[in-house]
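All protein chains but one are shown in place.
Order as written gives the chain letters A, B, C, D and E; numbering starts at 1 within each chain.
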């Protein structure tokens, strides 16, 4: 199999299909128009210039178009750039489709769904269980395809479900180590905590923020949804308020978007589990790209730190 | 009319009815029990010690009980304390009632209701108007009696409505000065912004925080209520989301409890109007208690500042 | 009337007079010199490149020179750039002058002066009134032409007076709503609060900071001026100190340049009025440029927020 | 068995042995001396006044003395106080000893040691294993008796080992969930991270800070010790530096005492594991003391939060 | 000579003259009035209670009255308290005066004045020299008696001049080490930087803040005074603005009261010299009170640190 664009080094030749993620027109110093294209495949992204672009080119090379590109990877202002030798739109006979060019969770949807079902099955508190089950039913399709974020962590197809399932495993173990904790509450919090992202984010492939996402954010969206769902299911009792509190407080403090800090043991634990899984996801993916003895690129969501991969990892 | 307890100076004799706000038992250095009582009337509060308290005293002198007290105002550790000469529970024939001993807004409920009605009448956007009207109907009684806060500003009977009506006047003038602003949105935001306090606070007389208030806070409570109300009234369109955003963002920034900062012109203005009215209420009430040439006590909610009353205010 | 440069979209042709705001020489990758020109008119600014520039071009195309330009608006690195087809210096017969190319307040100088005079006429405290009147006399010309800032808000000809007059209207209404406030003090504070900008800023057209502005800032400059003026007018009494305090504290807190926070009721109100008028000016001008359903550009002075213009503003 | 002092409510009679933790002399308003005593047993602490104290009393009732006290639990300024009816020093025949009056970890020393041994046995990297084993040997006695802190979390006999063993269980599970992590490094970091506390804290019973603790802190102390140990064992290679980095960075950021933030994946995870175990220890012990439907006391080390115990925990 | 009150330990008898610094009336739990008195002499302060105080006592024992006291130093709530055996007002024949009871700089006024004169004599820039000389003349008496602050550092008679002279010595050496610095500017900045304290503080003996001090602060006060002085002396040129900038910026940053940070090399150095001398004054005076091997009390103005005096200082 050919190398993906994210795995190419400066100097490598490239000849394969890519998805156009962005396209904008400029005028070169010689007065002629050119296109700045952002290509991507499942392994990464790269910028390219199409010099002396015609009107036709502008119409052909637009976002979400798949193209066949042949070129060479160069460096421009410290970042890789693809020097284009030739480029053409893909054709039906090429047998490629958009979903081939986006990154996916390393676990299949079916496996993710199974893990969710198992967790719900373990729950004993019927109020919490019914609410969770109703949400899974309501959002099943989106839940299994959405990313967990527009960038930073789990920003790939099925990232949301991958994040939830990974957190469920953590929650199970932590409940085992600290048996005083309420497992049902933890599970419910884990499964629902980021579900508001389905309304906050615009979609699966080219993810941005919806108007509701920008003006409300996924936390208040989900708090309201839980209230609505409980009314619809005619569930009463402290569980509803406590569950809303878990969602509301899961970012940990006001500066990070939680108007109330965790004031319930399981809320504190949910916040910490979320932190660990998000950070480990970012770290693992970033460290995968470097060799022992090297530092990763700086990661903004990790206080701009650059991590070191020890030499003895080689053994 | 006799002086209220809040207007007495050290050395003044006192002989009048007071409401017991708090009572706790202690043991003096001579081994005898005593009661620490917090008295209040509409003008203020004072602490007192009832030495050599009997079992009977403990049962008689409990919170919400009105008593006739005769004593003298002393100073203890820099704060006034009432030295009790005699104290007895009030009797039906005394003709006093709890509502005589709590502070009230300087405007009558009827006048406040009239101002609210006028504002709603001025609104032209029917979605916003219907939502606001429905809330006024739903919460009318509480809205007209609740304080706007447990302490700091408008912390008196009808304080919430007083704060709203004062802000409405400000909103009207600001809309006049900046005609680009949407008056209906401003009015709706002003009227609804703190309505969640009816659920956040425990009640009118001895106000504390409810469990819902502690775990959710009035902002998420009200955001959810607006969503519910819009669904109940079958109102759709951006007005609902925008109105929810106004409530969500009215504390101005994340550290102050708004997970989103104002991102709509009227949201920004609502935040500023709220700030002005809360601060002017605190300042005016605090400056009233000092003479020209003096500084007020430090006010925690105003960054612990102590304000000066200029001498030329005497003229 | 032809479109201003600030109203052009990418792709528009442009053929009109522009003022050169900045000019710098560079050398192209082909070794030939070129000029980077910043053009402006009353509606906005745009950058342009003059390729293959001669020595003569360098001498002709300098700041404050008006030119006739014909070209097309392109995009370069995400920002508009004017592609020059031809450019020539304006001639006396063109009938254009520098003042045509700068933005002005939407209110005429005479109207602004009238509002100021009215406000002073309303004042009853003769100490405050005399100080204010003397300053208006001393700085009348500059006061009526200076911007209120080098950027961010009211950054146009007569911006300072426009800001003051707008704040006076607000002060008048706030005094009406909170009659305990001292109107004379408020008016004096409003009129004088930013007058130090006349020394802090370098001038009206291409505004930068003076040495005094950089080393002292408008607040200490104005505090000293008020002291001097009071001595010159032989005015004594607390009014002078209080007025200096209002100027000193009007930025609200130390981090924002006020060594003392507001400790006088009217100082607090002055700070809030200033905040409202500056923010509404920024917001209104920024929202004017976008259509309903769109977000504005990020505004640095508003915590880098991007505001949304609701769809129902269209109605 | 009789109730411990930490389990008594206001009004309860008390008649049992207690350890004196503190004693100080005062003079009452009647001019007579009295002693303020702090008593403790394994369940908690309480203050008491011994009125009309003689010279002899002062000499008898000193810290670390065990006494037999009979009295009643009262309330003073909102905190419980023991009213003393009689008090006498314990005698050899009473059969009580200091170790009966201090709190201990809920797990026995032998079990803790066994868990440590198991973990070391699992390690495969011989450099890390040898260093860890050498430290266990060097500090075995202290490691199994020291608290993990002077206050806040695991502040009881064997608290340090209890904290380490609890973190090891967490580390094991996290390595299982994130198999990319280096288990040996994690284990070594967990076992050694707080060992410097043996030098930082003054001892097991009445724990305060040593001079070395105050001027250096446990982090730099332990970093130096690891360097020394590696030299003594003639171990070279990156493992030593990386292990020192894990210790150095385990508080997560500079403000919390780590001059370098975690820059190794396992360092980040060590920091998070430490956070979880410390917080869960505080939370569990605090929630144990309240009933469902109540809030805990405020916990300083948890941002002064007071946590709620849901009603449905009763089920 | 007898021990001062600041040098007494708990248990010491005391029999000497003291100055009353504060006096307030209370009522004891037995219903009888008592006086809380704050005594001081040149070595320190102590609190005392005068039980069963008569009307006559209240009139006799007032602030600024010198009294002869015999008593014993006790401990109350962790702080020393003087138990009074007898107390009487001093009489003319006692030969004591208020100035005997206040702390003074360890250098005589004449010596301080001489150092100031020398420094001015060294200056070569006549503008700076004339301004400095005029201020020394204007404020000579106050300059030589005022403290440098109400508390924290140099808070004793002649503290201001002591601080200035100490800083001049430092400035001289730093100019020697960094000869690029302008000595005249440094000297002028040092001598004038805190002169505004003469207006900011209320006086020499019982120092508090004046109204001008509270509303303006010594920095803006002095900036204005320098402007006035320069006008009076008809001095023009950049020296005046630069000198005002040195004063304005000498607290180093906005949060500490300097609206502009140092932007001139000598301004930066002035800030650092001020920091060193203030801190060394606090440190030296605090360390004098403890023995080698002990920690000082916490010092608020030094970030609440408690400093250690090494054992080897004994040698």
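Criterion: a residue touches a chain if its C-beta (ideal position, glycine included) is under 8 Å from a C-beta of that chain, and two chains touch if they have at least 3 such contacts.
Everything numeric here is computed off the predicted structure, so don't read it as measured data.
Remark: the absent chain touches shown chains A, C, D, E in the intact complex. Of the listed positions D:6, D:33, D:237 or D:257, the one in contact with the omitted chain in the full complex is D:257. The chain not shown here is touched by just one of E:11, E:63 or E:310, and that residue is E:310. Within the complete assembly, residues 211-212, 214-217, 219-220, 223-224, 227-228, 231, 238, 241-242, 244-245, 248, 254-260, 263-264 of chain D touch the chain that is not shown. In the full complex, chain A touches the hidden chain at residues 28-30, 49, 51, 74-76, 78, 83, 295, 308.
Residues of chain E that touch the chain left out of the display are 125, 166, 169-170, 173-174, 177-178, 180-182, 185, 237-239, 242, 253, 261-265, 268-269, 272, 275-276, 279-280, 283-284, 287, 302-303, 305-308, 310-313.
As a working rule, only the chains that are shown with their structure count from here on.
Counting only chains that touch, the fewest steps needed to get from chain D to chain E is 1.
Averaged C-alpha coordinates give centres for chain B and chain D that are 43 Å from one another. Of all residues in chain B, those that touch two or more other chains are 29, 211, 214-215, 238, 242, 263-264, 295, 308.
Looking at which chains touch one another, you get A-B, A-C, A-D, B-C, B-D, B-E, C-E, D-E.
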